[in-house]
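Of the protein chains in this complex, all but one are displayed in their positions.
Here the chain labels run A and B in written order, and each chain numbers its own residues starting at 1.
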Amino acid sequence: MRRLVVYMLLVLFALLCLVPIAWLVASAFKANADFHVYPVVPPVDRLTLANFTSLFTQMPFLRFMMNSFFVAGATVILQLFFSSLGGFALAKYDFAGKKAVMGVMLATMMIPGPVLLAPMYELIYHMGLIDSHLGLIVPGMVNVFGMFLFRQSMLSVPDEMLQAARIDGCNEFQIFWHVVMPVSRPIVGAFCLIAFMGTWNSFLWPQIILQSSDRFTLPIGLNQMIGVYEADYGAMMAGTLLAVLPVVVLFFLLQKEFIAGLTKGAVKG
Amino acid sequence: MPLRTARTAPYLFLAPFVLSFLIFGAYPIIRSVMLSFYITSGPEAQHFVGLDNYLHLLQDPDFWTAVRNTATFALGSVLLQLPLSLGLALLLNRADIRGRNVFRFIFFSPNLMGLVFSALLFMLILAPRFGLLNAALHALFGLPSTTRWLSTPSLVMPALIMVALWLYTGFNMVYFLAALQAVDGELYEAATIDGAGRWAQFWHVTLPGIRPVLIFVVVLSTIGSFQLFELAFLLLGNSSGPDQAGLTIVMYLYQNGFLGGDLGYAAAIGWTLALMVLLLALVQLRITGTGKEAR
Partner (left out) sequence: MAEIAFRNVNKIYPNGFQAVHRLDLSIADGEFLVMVGPSGCGKSTTLRMLAGLETISSGDLLIAGHRVNDLHPRARNIAMVFQSYALYPHKTVQGNIEFPLRMARLPAAEVKTRALEVARMLELEPLLQRKPGLLSGGQRQRVAMARALVRDPVAFLMDEPLSNLDAKLRVQMRAEIAALQRRTGTTTVYVTHDQVEAMTMGDRVAVFKDGLLQQVDTPQQLFERPVNTFVAGFIGSPSMNLITARREPAGGGPVLVVAGERISLGKGMETRFNLTDADAERVVCLGLRPEDVVDPQLVGEDRRLHGRVALTELLGREQMVYLDLRDGTRLVARLHADRRLKAGEEIAVGIDPARLYLFQADGRALPYRQG
């Protein structure tokens, strides 16, 4: 009996979570005229692909998507390389200044991001990177959280394995590349997903930096479309649906690693 | 593992990260402090004013509106989200529940939408007349379908809190569930043998067991809520809403710094925000910290 109540509560909340998403999917296939007629779901025979067609033929949606992929891809790869290599050094070597480096990084993690907006804008302005994708990618290279994530995870790689690699003829970088990174595959997966979601959904910084519409990423572009193509709700929902898809796909590929990575950070505080 | 031939390696490995960190992490922090002592007009024209930015900020009614709105949002979302997240996690953690992973995924799925795209979706869901929310309220409870959620000042914050609730409850639940699953099952058995009922078990086994994660989530949610921007900015059509009802601290920073061009004032707003967040986190840690000592 009590179990039934529990299930009902769980199902109720599951519905609350899913209904807006279902509505998004339905709306993406809804003709604009039908929004007022069928607020929930129109009959199946009234569903249309017109929204998607207009996204790609009349609006620069494809360009936004390509821009987003480029910026997110480049940022994730750079972050991955810098953070994992730095995390490896901090996890597996003793060297002078190590404590200082970690202390400074931890301290800066406490500072909320918006503090950096003004000086960062100034810096990017002087580097001549306003209204460019580099202006998004370059400041995004540094991911202190990611570096600590890698350090935490690489601490558990046994020293003997690194020594074996040394004996087997690896130089120090080859140890990282051939042994430590492959062994850290789960955390690499989790990191890639977290970093990708962060960049893919980034709004404020691109909103500040980007000016030309042909450089817009998806969040900026879709937001702008609302102003330009007013009342084209169907296209907007279709665009939102397509914009979310890459994250969902990546999540399904990496979900096991992702949950583990998320909660690993939590337990360590 | 000290090894002379490997001594330079860690420095080389850390170099790219530290170098970019110095340029894009450390330098902006220092520069931000300096900027907050200047009035600027874009990145070129600057004029030193000392602490004037901060003094002005304290008397700026718009800033206090932003602080009030942001605090309302933070309080509302933390107080609603976290108990709900914990409740769901407790339900899911029951031994007799099947399909735990499916439920966990469903609860987590709004988070996959991301903040920006959720805001775009909810713009339409909250729309009067054809929006899903009004349609549902009309169908279920006979309420009027014309409620203008995003253009009625008193409804703006409830609407934002509601969207945040949808977005983050499942996310926090994942943390709580992981923490609950890490509590040693034998503790419950021992507590049962010691005669503890369900409530006693919750207070004496569950809560102490998940305490670190609980504090972590509370502090992080508060810090995150205080940086509210995208949700309000997008839902309110790139504005601060009716009667500034959706003006947040970061939005005010954005308006002053990047629409108005005063980077100095923006930096001052940023540091004031940082200070508030730090104080709040310290207060939260103190409260939870002393709670532990008393026990």
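Rule of thumb we're sticking to: contacts are C-beta pairs under 8 Å (C-beta built on N, C-alpha and C of every residue); 3 or more make two chains touch, one makes a residue touch a chain.
If you're wondering where the values come from, they're calculated on a predicted model, not measured in any experiment.
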Touching residue (missing chain; options A:179, A:194 or A:210): A:179
Selected from A:131, A:168 or A:214 as touching the chain missing from the view: A:168
Where the missing chain touches subunit A, by residue: 158, 160-161, 163-171, 174, 178-179, 182-183, 185
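Note that only the chains that are shown with their structure count from here on.
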Subunit A and subunit B: spacing of chain centres that average the CA atoms, whole Å: 17
Complex interface listing, subunit A residues touching subunit B: 3, 6-7, 9-10, 13-14, 16-21, 23-24, 27, 35-36, 39-40, 81-83, 85-86, 88-90, 92-95, 98, 101, 104-105, 108, 110-123, 125-126, 138-139, 141-142, 144, 147, 159, 162-163, 172-173, 176, 197, 200-201, 203-204, 207-208, 219, 222-223, 226-227, 233, 236-237, 240, 243-244, 247-248, 251, 255, 259, 262-263, 266-267, 269
In the complex, subunit B residues that touch subunit A: 1-2, 6-7, 9-11, 13-14, 16-18, 20-21, 23-29, 31-32, 35, 43, 88, 91-92, 94, 96-97, 103, 105-107, 109-110, 112-117, 120-125, 129-132, 134-136, 145, 166, 170, 174-175, 178-179, 182, 212-213, 216-217, 223, 226-227, 229-230, 233-234, 237-238, 249-250, 253-254, 257-258, 263-264, 266-267, 269-271, 273-274, 277-278
